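A single protein chain has been omitted; all remaining protein chains appear in their positions.
Chains: A and B, in written order; residue numbering restarts at 1 for each.
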Amino acid sequence: MLAFILRRLLQSIAVLLTVGLVAFALFRYVGDPINAMVGQDTSMEERETLREKLGLNDPAPIQFLVFIGNAARGKFGLSYRTSEPVGRMILERVPATLELSICAALFALLVGVPMGVYTGLYPRHWLSQLFQAVSLIGISLPTFLIGILLILIFAVWLRLLPSFGRGETVDLGWWTTNFLTWKGIQALILPSITLGLFQLTLLMRLVRSEMLEVMRTDYIKFARARGLTNRAINFGHALKNTLVPVITVAGLQLGAIIAFAIVTETVFAWPGVGQLFIQSVQFADIPVMAAYLLLIGLLFVLINLTVDLLYFAVDPRLRGQGMARPAGH
Amino acid sequence: MAAPSNNPPLLEVKNLRVEFPTRRGTLLAVDDVSFDIAPGEVLGVVGESGAGKSLTGNAIIGLLEPPGRIAGGEVRLEGRRIDDLPYEEMRKVRGAKIGAIFQDPLTSLNPLYSVGRQLVETIQTHLPLSAGQARTRALDLLKEVGIPAAESRIDHYPHQFSGGMRQRVVIALALCADPRLIVADEPTTALDVSIQAQIIALLKRLCREHKTAVMLVTHDMGVIAETADRVAVMYAGRIVEIGPVRDVVKHAKHPYTKGLMGSIPSLGIRHDRLTQIDGAMPRLTEIPPGCAFNPRCTERGRRCLGERPDLMAAGATRAACWLHERGGVGTAVTKELADA
Partner (left out) sequence: MAVVVADWLKRAADSDIWWSFKSSPLTIAATAVTLLIVALAFLSPVLAPHTPFDPATLSLSDGLRPPALLSADGDWTYPLGTDEQGRDVLSSIMYGTRLSLVVGLASVVVAMLLGITLGLVSGYFGGTIDAVIMRIADVQLTFPAILVALLIDGIVRSVISVKRHDEIALFVIVGAIGLSFWVQYARTVRGSVMVEKNKEYVQAARVIGLSPPLIMVRHVLPNVTGPVLVIATINLGLAIITEATLSFLGVGLPPTEPSLGTLIRLGNEVLQSGDWWITVFPGVTLAALVLAVNLLGDWLRDALNPKLR
């Protein structure tokens, strides 16, 4: 088990280094840090001195190490667009994105999994067929379109919910939160549904097909032959066996949610990291793009590691690795 | 060992028919099958794959996989009809009155739960025992099926057991509530040859001790000869011969059974050479009129092409073959086949 985790840790570091390399290449070679710092009228000599001072003439591997070292301390230089420190710009916006993503993920999980279980257990019931049809539409509607339709219905026509911004937030010093005011919570509703809907349909379809798959296995048939109750079979045996793939995909989807927050934040003018990223793409603001890339890479790696650890909790076959060999006859 | 004949039968199967609706029409996979099993008796059911033997077993335990369904006939256990019970009623019969053992012990157990948990949950489903009592019974069962160091093994997971050991666990699971009948569907097919004999011996011993009847479904005539009291031979969805195992092995009456016996090297019967049956069992969509076996039969006559024989007395067994009826098979139709 330790070997497995170590191997996964090494893989994660490799992924992070690759992402770091891309970010570094972006930062150093696509954007020109000097141009960003000095005015048009700076002479070539002055630029060269600055270049030397910043270490931009050092061998590439050293520059890379310096870049990674700075990144680890949250230093990504100045934004080309606003000339603010990139690290602070991002940090200010992290709470907005994380709160939105977590709400969306919970919505997808708490609604999608039960729907999937139901449609998997009773595939021929009319409600299941309805869920299936809705999910197909949900998977075909782009996120931004869902957001626009929700705004049109609930904000423009019915005037029930706000259509942009975070509403009221409470500043806790190191974190700003939506959860402590009614207006903040209201502001979360539409964006969370928008962001979570696609993942919800995806999870539902996955749980459904896994459930159908598991219900066909020999051990479920044998559980029936043992006369176990339907409840024990459906929820004790079948559901638990669908968990492993569901955890994998749910983990990946959490990553996707954070990435797709870009779209939702744009639709709802949500002041999060994704909105910042879109602005940086539009203005070719390389330091922000590089920093965002690293941040997302780190998040994804952390999520994947968590998923790996969850496997151990669910599947005894992994837990046993290395220590218990099958005994002889 | 001899079949107890005077007791009322434990299981009665009468004119059982199992259908599969498909795109190209309905297939009759089990066609008018009837047999009894007496308490404590071991009935072997033998045949090639696709002959309908496993489906017969599944129909009895009420676990036909859709779209398969019982289309006719009845199944009675201890005189009570069970083929038309609602799901919940039949669930209470399964495990409690009829245990089941499937072919592949590697996939029969839920990989995510310890064997102890799976035993305890089965015991508690059928018997009014506390968790502690159920665990004690689970331990006893594991010991009985020959799991060494049962006290420590009870909390192990299926993947920590070898194939043979897992089949022992499966047998323990089938025995949890002391059922009157066990339907064992190819219980040794997936195991190493060296393990097969052990499992068969174990099954035989347990059933004798518990006075449990067994319906042993297999394609392995050797296993049947060693274990069963009576044997039913199935071909293309029908029973073609049924009788005491000694008689069927030594004095088979149906040409198919004869061919089957002739093809087995290990029965201790002298053969100058092993024979084989030409051709293959027809698909369910292509069963010929008359006797289903007629295209492969070396003794077929006119009558076999047009009329389908039912089981009829033939010496010590009953066989579905016109050879054993006064009229006979009629004029022989193929010289070449008969000479071969």
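Everything below uses one rule, namely that a contact is a pair of C-beta atoms (placed from the backbone, for glycine too) under 8 Å apart; a residue touches a chain by one contact, two chains touch by 3 or more.
Since the structure is predicted, the reported quantities are computational estimates derived from the model, not experimental observations.
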Touch partners, limited to displayed chains, of the chain removed from view: A
Candidates A:Asn70, A:Ser209, A:Thr229 or A:Thr248 - the one touching the absent chain: A:Ser209
Contacting the left-out chain in the complete assembly, out of A:Ala71, A:Val86 or A:Val263: A:Val263
Of A:Leu149, A:Leu172 or A:Ala313, the one touching the omitted chain in the full complex: A:Leu149
Absent-chain contact - pick from A:Ala187, A:Ala250 or A:Ile286: A:Ile286
Residue numbers in chain A that touch the chain omitted from display: 14-15, 18-19, 26, 30-31, 136-137, 139-145, 148-149, 151-152, 156, 163, 209, 212, 255-256, 259-260, 262-263, 266-267, 277-278, 280-282, 284, 286, 289, 293, 296-297, 300, 304
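To be clear about the criterion, only the chains that are shown with their structure count from here on.
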Inter-chain centre distance, chain A versus chain B - centres from mean C-alpha coordinates, in Å: 54
Complex contacts: residues of chain A adjacent to chain B: 217-219, 221-230, 232, 236-237, 240-241, 314-317, 320, 324-329
Contacting residues of chain B [partner chain A, same complex]: 61, 63, 91-96, 99-100, 102, 104, 107-114, 121-122, 125-126, 148, 153, 156-157, 159-162, 164-165, 170, 173-174, 176-177, 195, 198
